[in-house]
Structures are given as C-alpha cells and as structure tokens.
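For this depiction, one protein chain was excluded, whereas all remaining protein chains were kept in their positions.
The chains carry the letters A and B, assigned in the order they are written, with residues numbered from 1 in each.
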Amino acid sequence: MEEFLQHSLNGLSFGSIYALVALGYTMVYGILGMINFAHSEIYMMGAFMCYYFALWMGFQTPSPINFTLGLLFAGLMAGAIGFLVEKFAYKPLRKSPKMNSLITAIGVSILFQYGGQIIFGANPKSFPTLIEDQNLFEIAGSQIHLIDLLIYGVSALALLGLHFIIYKTQTGRAMRAVSSRPDMSPLMGIDNNKIISMTFIIGSVLAGIAAVLVSIKYPKIDPMMGSKIGMSAFVAAVFGGIGSLHGAIIGGLMLGVGEYYLIGYGASTYRDALSFTVLILILLYKPTGLFGSQLKEKI
Amino acid sequence: MIRMIQISRWTQALIFLIGFLILGIALHFFLNSYIHAILISFMINAIMALSLNFITGLADQFSLGHAGLMAVGAYTSALLSKELLSDHWFFIPLTVLAAGLVTSFVGYLVSLPSFKLKGDYLAIVTLGMAEIVRVLILNWNSVGGPRGYNAIIKFPNFLLSYSFSVFVLVVTFVVLFRLKKSWYGRNLWALNEDDIAAEVMGLDLVQSKRNAFIISSFFAGIGGGVYAHHLGYISPGSFSFLISVQILIMAVLGGLGSMSGSVIAAFILTILPEVLRSLPTGSVDVRMIVYPIILILMMILRPQGLLGRMELLEFLRSKNWIRS
Partner (left out) sequence: MNLIEVKNLSIQFGGLTAVDNVSFAIKPNEIFGLIGPNGAGKTTVFNMLSGFYQADHGEIIFNGNTITDLKPHTINRLGIARTFQNIRLFKGLSVVENVIVALQQREKHTWLDSLLETKKFYQTEKILFEHSIALLKIFELDRYKNHLANALPYGAQRKLEIVRALATQPKLLMLDEPAAGMNHSEKAELNDLVRFIKNKFQLTILIIEHDMKVIMNICDRIVVLHRGQKIAEGVPLDIKASPPVIEAYLGKRIT
C-alpha cells in the first residue's frame, strides 16, 4: 500500500509534466490540425536556456529566487523560440498542403536535435541545482519531496493560468473561435495569424516550464532529451482526445501514473513501450480519445 | 530538342536492364571497390525512396519508420539464409522475396490502427514501430543483439551483386510506376485531392491507404534484404531514425509522387555524403544538419521537389526540352 502510494505520487509528478507538454501538441493540433513535431525540441531548448541562464547569472547556491528566475526565463525563451519557429518555418506554408508543414516540422525537429549537439555538445550536461530538494514530510509512509510538491504546484498554477487565458480573456475567446471556424474568424475581426502565434507561444512556454521542472528532478540534460517525452506527451494528447485541453491534462496524468506503476512493479524495461501500446489501443478502439468529441468534419 | 521514339514500357525496361548490365561489366573491371559499394548503396537507397514515395507521395500518408521496415526485411532475409537455406548465395533472391512478404505482413499490422482517423497517425505509429523493432532486435541474442548480425552470405563478386540490385531496382520501379499509372494510382490521387468526394464515388479510403502501405512495406523489406546481403553485416544501428529521415528526404527532393524523381534524388543524396565526409564536425553526423536544412528550405522554396508529381520524361516534355 505504501509502495502503491509512492508510485502514484511519483507518477502524478511525471504525469503533470506530460500534461504540460501535451497541451502544446493539443493546442496546435486544435488550431492548425497539424502535429507539431518540433514541440519536443522546444521543450529541450527550454532546459538549455535555463542552464545557460544559470551559468551566466552565476547562480551559486540554490534558492527559491534562482528557481523562480530560471523558470520564468526558460518559459520566456521557449515561448520566443516557439514564436520564431512558427513565424519562419510554418507560417510560409500555411496555404500549402498539410504534408509540407509536416515535413518542415520534422526538419525543424531534427535541426534542433543535431544542431543542439554541435552547439551545446552531444554529451549530457548536469543541470545546476536551482533549489535544494528535501523530504518535507511523510504521508502513510510515503515521503513527500519538495521537488515533487513544486512540480505539482507549478503545473497546477500553469494550468490555471492557461484555463484563465482560454476561457476568461479576449485572446482565449479568439483562440477558440479560430480553432472551430478559421474561415469565419477573420470576418469577426480576429487576426488569425496573431492568434496562431499566441497559441504557439503559450504551448511553448508550458513546454519550457515543464523542461525546467524535469531538469531539476533529473539533472541531466542533452539535446536529444525531448524526443522520448515528446512521444509520451503526444500519446497523452491523443489518449485524452487530441484538440481537447482537459483531455490532454487527464491523459498526461494517467499516462504518467501508468508508467510509474510499470516501473514500480518490476516491468521497467517495458516503460518505453507503454506509451506506444496505449497509442495503438486508443487508435484501434477509441480513436477520438477520452474527451475528444466525435469529429464532425464540415462537409 | 531531342525527339523520342514511342516504345512500350517493357521494352524501355529491357533496354535499361541491358544497358545497366553492360555498364556493370565495364564497372566490374575498371572501378575500385569503393565506387562499387557506393553504386550498390545508391540502388538500395533508390529502392527505399521509391517504397516511401509510394505511400507518402501517392497515398499522402507519412511514414517515419521506413528504417524499421527495412530492418525487418534485412533481419528476415539474413536469418532465413543462415538458418534455413544452408547459407548459399544462390538462395539470396528467394530469401529477399520472403523478406518482402514478411515485411508486408508487418506493414499490414501497422496499418490496422493507423487509418482509423483522418490525420497523420501513420507517422506516429510508424515512428513507434521502428522503435519497437529496434528494441526487439537489441534484446534478441541469436541475431547478435546490440553487437549486430555477422557474416551474412554475400554474392561472390561485384557483377552478381550489381546485377541482382539492378534487377530488384528495375522491378521495384516498374511495379510502382505501373501502379501509379493504373486505376489504383488514379484512386490514390483522387483521394489526395478530395477524400470526401472520393468516398462519395464509392472509393474505400481505409482499404486504399492500407493497401498502399502494405505495398510500400513489401518493397521496404526487399530493400532491407538487398542491404543485408550487400554489406554482410547488420546491426540495430544500421536502421536508425537517421535512415528513415534520409529515405524521406530522397522522396521529397525528387518530388513526392514522382518515381523517377526518387531515383534521381537517391543518386544525388548517395553521392553528397561522400563529398560532405571531408567536413570537420566532430562526432555529430553532419548529414543530420544538412538534411533538415534542405528539407525546410525546399518546403519553402520548391515544395514540389525536383520533378513534382511528374516523371522524368513528362517533366522534360513539359519544359519543351524534348518532344515525343
């Protein structure tokens, strides 16, 4: 029972990360109908931006201020990179066949991975300790770490912020409008380009934040770190129903917890296979995911 | 302008084949083994690019795991010839054919979940499939696991190896080319243009895409088989994501939907890395920098690739460079 609780808590913390990254996939898919293969690389860039920021600022001792600054900087830079990628790689192709933007997305993704190996070096770097981890307290024999608590807290805050933007602001309303009828929204005075940019920025900020949280918990970063988490997060998005925000969150949490049960109960070699198996099962039996509405294509 | 005489496709193929053989004999005696190896890898690349082009260019479905299919073919053929067919080069064509069949069955399995929804799910499923194939091979000790599979039977000399590769390439080309020009190719094109209208014409979308992927897988497996018997050594690393990307870029560069384009692009992109080899890049494979840049620039500047959907002769005619 203790063990079960421990695995659940670990799983939830990783699941929150999946949820943050999955949101980026699902938002871009919702608005452009495209799988943004480069999203996982924006996640990776978030971690590296924070790494170099900490070096540059000369962060010596762990402190909540350093942690907050690092988190904000990574989010900001990831958002900027997401914005630039959209502007220079995807936007010129908005009118061309979807295959072209997919190919470009793959190209951008590979370019970041291997360009990163040249610029940052291919070997893993150890991520600076922005904040000291400690055992805060015990619940029913399970230890609660500060870092896990931070992951829960920051993810929850980010999700609340996202919810606020999507459902309570003008921009959010415009985003929902563009995603449901991109042909009609310009007639309502909405600038589609601006809204699409915003979508990329928000998704990328979430990915950047997620990257810093993960890097604090597992302080090894390398230019290929995005691909594995990207696959899992994408599966989480499909699991929840691609295009659905709440689906991405629930999908991420469930996948994270599921993976930790596998690890915890001695099947860790199959961890990587889990997300893929889940994907195949969903596609076979419930292709619209948990929360995805049955797609009613406009005919 | 050059005037072309009208001859049937089969005569063309035959002339091609004979020409290639004469060339092979010449090459056999006059060139070194370095060039020989490049030539055969060109043909393997061309087979793979043609296979991918069929699913991506004609059926508009992305496959990111062609290296995984290639691996299935390579290991199948190697295993069969070593364990079942007494390791004689005479049986290579047979095991390569079997490799194609086994791989097309894998393709069938992959196709089951992939086409339930419209969208690019095949890309993700194939990506995962390639990863699973890699992990399975890594953990399979009797085929060498991570150390790789050694001493696979090869053809005894270049001429045989060359002839076999040419034969496979020509068959691949002709079959896929004919399919493109047949009713089936027209179906695929129609569903590319407007899948909803195509369904209303009575066209079964799922079945058409599924068949396209099975055919594509068959030739990917064949390509893998030829590869195994060409090098005599394969390992999980021979079929990495890099290879999938390399195949993709060949299909895209030549022109999605253009079979002759794929062959031309395969030629260019087999030579290019040999030239790039001299660049100083440390441990990073420089191709993985150059390829994505080519991909991105091409999508922005010339998204249709070299030939677009057209075949070489159609392209030349459209430019009025030759008359028919």
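Everything that follows uses one rule, which is that a residue touches a chain if its C-beta (ideal position, glycine included) is under 8 Å from a C-beta of that chain, and two chains touch if they have at least 3 such contacts.
Since the structure is predicted, the reported quantities are computational estimates derived from the model, not experimental observations.
J.: Sort through B:Ile15, B:Ile196, B:Ile268 or B:Ile293 and give me the one touching the missing partner chain.
T.: In the full complex, the listed residue that touches the missing chain is B:Ile196.
J.: Which of these, B:Val175, B:Leu231 or B:Ile300, touches the one chain of the complex that we don't see?
T.: B:Val175
J.: Write the list of subunit B residues that the hidden chain touches.
T.: Interface with the chain not displayed, on the subunit B side: 8-10, 174-175, 178-179, 181-184, 186-187, 189-190, 193-194, 196-205.
Following the convention adopted for this analysis, only the chains that are shown with their structure count from here on.
J.: Whole-Å distance, subunit A centre to subunit B centre, using C-alpha means?
T.: Here the centre of subunit B sits 34 Å away from the centre of subunit A.
J.: Within their complex, state which residues of subunit B touch subunit A.
T.: Subunit B residues touching subunit A: 56, 60, 62, 64, 112-114, 116-121, 123-125, 127-128, 131-132, 135, 196, 245, 248, 252, 256, 281-285, 288-289, 291-293, 295-296, 299-300, 303.
J.: Where on subunit A is subunit B touching in the complex?
T.: Against subunit B, the touching part of subunit A is residues 33-35, 89, 92-93, 96-104, 106-111, 113-115, 117-118, 122, 231, 234-235, 238, 272-273, 275-276, 279-280, 283-284, 287-288, 295, 297, 299.
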